[in-house]
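Every protein chain except one is present and positioned as in the full complex.
We just call them A, B and C in the order they show up, numbering each chain from 1.
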Amino acid sequence: MRKEIPLAIMLVTGVFMAVQFFVPHEIPSLIYTNLNKTVQVVGAVALVLGIVSILSIHLAKIGKKQPGFGYSYFLIVFFVLMASSGFLPKSLNLGSFLGHGGNEEGSFFLNMYNYVLNPVQSTMFALLAFFIASAAYRAFRARSIIATLLLLTAIIVMLGRVPIGPAIFGDWIAELADWIMAVPNAGAKRAIIVGVGMGILSLSLKMVLGIERAWLGGGR
Amino acid sequence: MVSLTIAGFLTLGIMSFVYKDNPVYKLCESIFIGVSAGYYFVSIFYQSLLPQLTDKIGITGELSDSALAYYRETGSLASPQWFNLIAAVLGVMMLLRLVPKIGWIARWPLAFVIGSTAGLRLIGELQTNIMAQIQKSILPLWDPQYIDGSLNMAASVGHSLTNIVMVAGILTGVVYFFFSKEHKGVFGGTAKVGIWFLMVTFGAAFGLTVMSRMSLLIGRLDFLLRDWLHLLG
Amino acid sequence: MRKLFLAALLSTFFLISFSFVSAQTPPAPVTNLTAKDTPSDKGAQVDLSWTASPDEQRAENPVIGYQLLVALSSDSPFVAVGKADAGASGATAKDGLKNDQSYYFKVRAYAADSSFSESEVAGPATPTGQWWNTQPNYIWIFVGMVMLVGFILYNIRKAGKEELYIRPIAGINAIDEGIGRATEMGKPILYICGLGDAAQAATIAAFSVLGRVAQKVAQYQSRLIVPCYDPIVFSICQDVVKGAYLNAGRPEAYNEKDVFFVTQDQFPYMAAVNGIMLREKPATNFYIGQFYAESLMLAETGFQAGSIQIAGTDQLIQMSFFIVACDFTLIGEEMYAASAYLSKEPEQIGSIKGQDWGKVVFASLSLLGVVSALLEHKIGFFEMLKKVLLAE
Partner (left out) sequence: MSLPETPTPRTGQDFWERLAQLDRRIIFAFIFLALAIPLFFTIRQPIAVSPEGRAYFEAIENLPAGSKVLLSFDFDPPSSPELQPMAEATFKQLLTKNCKLVVIALWPQGPQQAEKALAVALRDPQFKDLKLEYGENYANLGFMAGDEVVIQKMNSDLPSTFPSDYKGNATLSLPIMQGVKNYKNFDFIINFSSGFPGTREWVQFCVDRSGSKMIAGNTAVQAPENYPYVRSGQLKGLLAGMKGAAEYETVVGKPGKGVSFMGAQSVSHLVVILFVILGNIAYFASRRKK
């Protein structure tokens, strides 16, 4: 029963969602919108489980004084600070620097978002500029036909995108880059997309029909 | 100003990672994860849980996404309450994972979520990827171009060549992804050409992305040098 | 001077009388008005069609638009339910209509000076919602679905009875070697399921590869670290790893704290995974699932940590980064095939075969299209030949 009922639920909801696409009547679309509601609620509850997981791991780390446990204090303190500040009443004033309670403009919660979370996020993202350069240096060696093709197209497309490319080599390099993007690139892309499409279709089908059960854990 | 300084130091702390793992990065990392988990905890409460169960966005009282979607669909706001009840019950079942003995009941809401989404994606994939690609892949190998009513050889050959390369890319690529036959002989050769096409695609994707990644770092440097340190005019 | 005055007076008079006259000639009404329930809709809509008023074309005081009118019976007062621009020969009335109620319709043609004329009454028409969409593109999608689902189910059935051939998939060996390397080195394995949600096909594939990896890890008694991004994926990963240890007969070796949630935020998650890679120095990293911009950061940090890296994704741009920076990459469908292959279940092998049939149909349709397009252009083709041969 622990596996049969989930599989039955999956079959019913999966088939319904696939079939409702073909039904213009408003009753299925009403159910459809409200199924999404459930998906969001379950996701939100799952997040609570996740938070329990991360907190318990760091508390255990502190408890056992594992290496680097000092950082776990910061993680927990900042989590509690951030999570509780979002629920503070708006009327509570923490001073002009920290802002007020609640989670609207000028609140401590949003200030943390704007001045701590945001810059760090953008910076992490920006590190990719370094990594893309080091990856190119390491991997773009003309060791074989396929490696050479990879390297040549990457360099042509790079040169075609910045003004200095045509300035050095002439306009043909930008045109060649555009042609690569529009023709051979688009052709192979379609092959990948069709393959991926078949894979997704078949996996979703196996999932709905209960053939693919890895997610239930414990094999058969 | 203080807030800018905090943002500036955090930016430098994260950037120090590319030199090597260090205590400053570890500190920034822990703060970053803590703040982010806290932020998501609060926002998921106000933006998902509360609005989905009440159809209103918590404090502002605006319509939630699903209520808005429902409104667009039907033109009315009423949403039957028993749906909210189902959602709440499945949510509670999910929470029961924390109780070891009856934790297995959490598979019901999981089945519900995954089943409904998988069913939806099955059709979505068929519609947007498979069917649409078939339509786009039907191209004439000889594509005459007429300029002022007469056949233009150069343009015709150009267009036809383009189509031939495109069709070749599609077909050889599909052969590469064919699993029922071993890659040997002519079939293997075709698959090899398919790999070449794939490599061109990957090289192009890589080259194209360099610019946007550089843009991101330029943005951070602009922040550090202009907004924070005022070194740029 | 007097002549001029007279001419001005006369022309003024003519102008006034002309506009007066035209205000009194309302436009010709629309004809052939029909009202029909809108097909393939959710209901509460009626399609109207008509032959436009000929006075749309007249130079003076032309028709500038139409108003749709509705009433519950042909002799009760009509009210407006929408409008249509000049040039239209049909419109859909939907404001305030209810299902299963009969309506009568009229269309009013308006001229530039607001004079109007009404058409004959059309109807009754009863809006209802349909239970099946009969628009051609929906029918095609349905046919496509039935065909592909049929291929897959047929082959799954067939696989249950006889052994089907699937060519060796290169990734399988790479996965086993990766696990072996970790065991030899006595270092952990890091497994990342990507940033997709639990219902994404790539994530589902990641679950089945994870099951296989976890089972081997349990047998070889090495360690498996699974940091998760999506909370639902996290819950499932726990079940999968726990189940695999159970299958391997070593449930006591399962450490709950090695499968954990970080945060559902792309870059904080990355910060944590970067830290794990550099501090735990895993022997092998698996990145299977849906990846976005973080793919390259994962692969470069993993390389720095000296790990062997095996990746699989269906995200096109990220494939290129994995190809460049990882030791082995399962491209798109290869990842799905590998996950099916690893399960060793005949049904799973059958589904790969079904997918192949689908690709054959795709390729032949595309070839057929090429040939038919070629025939259509045969005149152009001959012209080209003539040009080349006769050097015109």
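We adopt the following convention: contacts are C-beta pairs under 8 Å (C-beta built on N, C-alpha and C of every residue); 3 or more make two chains touch, one makes a residue touch a chain.
Just so it is clear, the structure is predicted and the values come from calculations on it, not from any experiment.
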Shown chains touched by the chain that is not drawn here: A, B, C
Of A:Y32, A:F140 or A:W215, the one touching the omitted chain in the full complex: A:F140
Residues from subunit B at the interface with the omitted partner, ascending: 18-19, 57, 60, 62-63, 68, 72, 195, 198, 210-212, 214-219, 221-222, 225, 231-232
Sites on subunit A contacted by the missing partner chain, in the whole complex: 114, 118, 121-122, 125, 129-130, 132-134, 136-144, 146-147, 150-151, 155, 158-159, 161-167, 171
Residues from subunit C at the interface with the omitted partner, ascending: 170, 174, 304, 323-324, 326-331, 334
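Here, only the chains that are shown with their structure count from here on.
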Chain-level touch network, classified as line, ring, star, complete or other: complete
Two chains sharing the most contacts, counting C-beta pairs only: A-B
Chain of greatest Cα-centre distance to subunit C: A
Whole-Å separation of chain centres (CA-atom averages), subunit A against subunit C: 18
Geometric centre distance via CA averages, subunit C-subunit B, whole Å: 13
Residues of subunit A touching at least two other chains: 18, 21, 26, 29, 42-43, 46-49, 51, 54, 68, 117, 120, 124-125, 127-128, 132, 136, 150, 189, 192-196, 198, 200-201, 204-205, 207, 215-216
Sequence positions of subunit C contacting 2 or more other chains: 141, 145, 148, 197-199, 201, 204, 232, 235-236, 239, 262-265, 267-268, 271, 279, 316, 319, 321, 323-324, 331-333, 337, 352, 355, 358-359, 362
Subunit C residues touching subunit A - in the complex, by the definition given at the top: 40-43, 129-133, 138, 141-142, 145, 148-149, 152-153, 156, 197-199, 201, 204-205, 207-208, 210-211, 228, 231-232, 234-236, 238-244, 246-247, 257, 260-268, 270-271, 279, 293, 296-297, 299-300, 303, 314, 316, 319, 321, 323-325, 331-333, 335-337, 339, 343, 345, 347-348, 351-352, 354-355, 358-359, 362
Touching residues (chain side subunit C, partner subunit B) in the complex: 140-141, 144-145, 148, 164-169, 197-201, 204, 232, 235-236, 239, 262-265, 267-268, 271-272, 274-275, 278-279, 316-317, 319-321, 323-324, 331-334, 337, 352-353, 355-356, 358-359, 362-363, 365-370, 373-374, 376-377, 380-381, 383-384, 387
Interface residues, subunit B side, partner subunit C - complex: 14, 17, 21, 25-26, 28-29, 32-33, 35-37, 39-40, 94, 97, 106-107, 110, 113-118, 121-123, 125-127, 130-131, 133-134, 137-144, 151, 153, 156, 167, 170-171, 174-175, 177-183, 198, 201-203, 205-206, 209
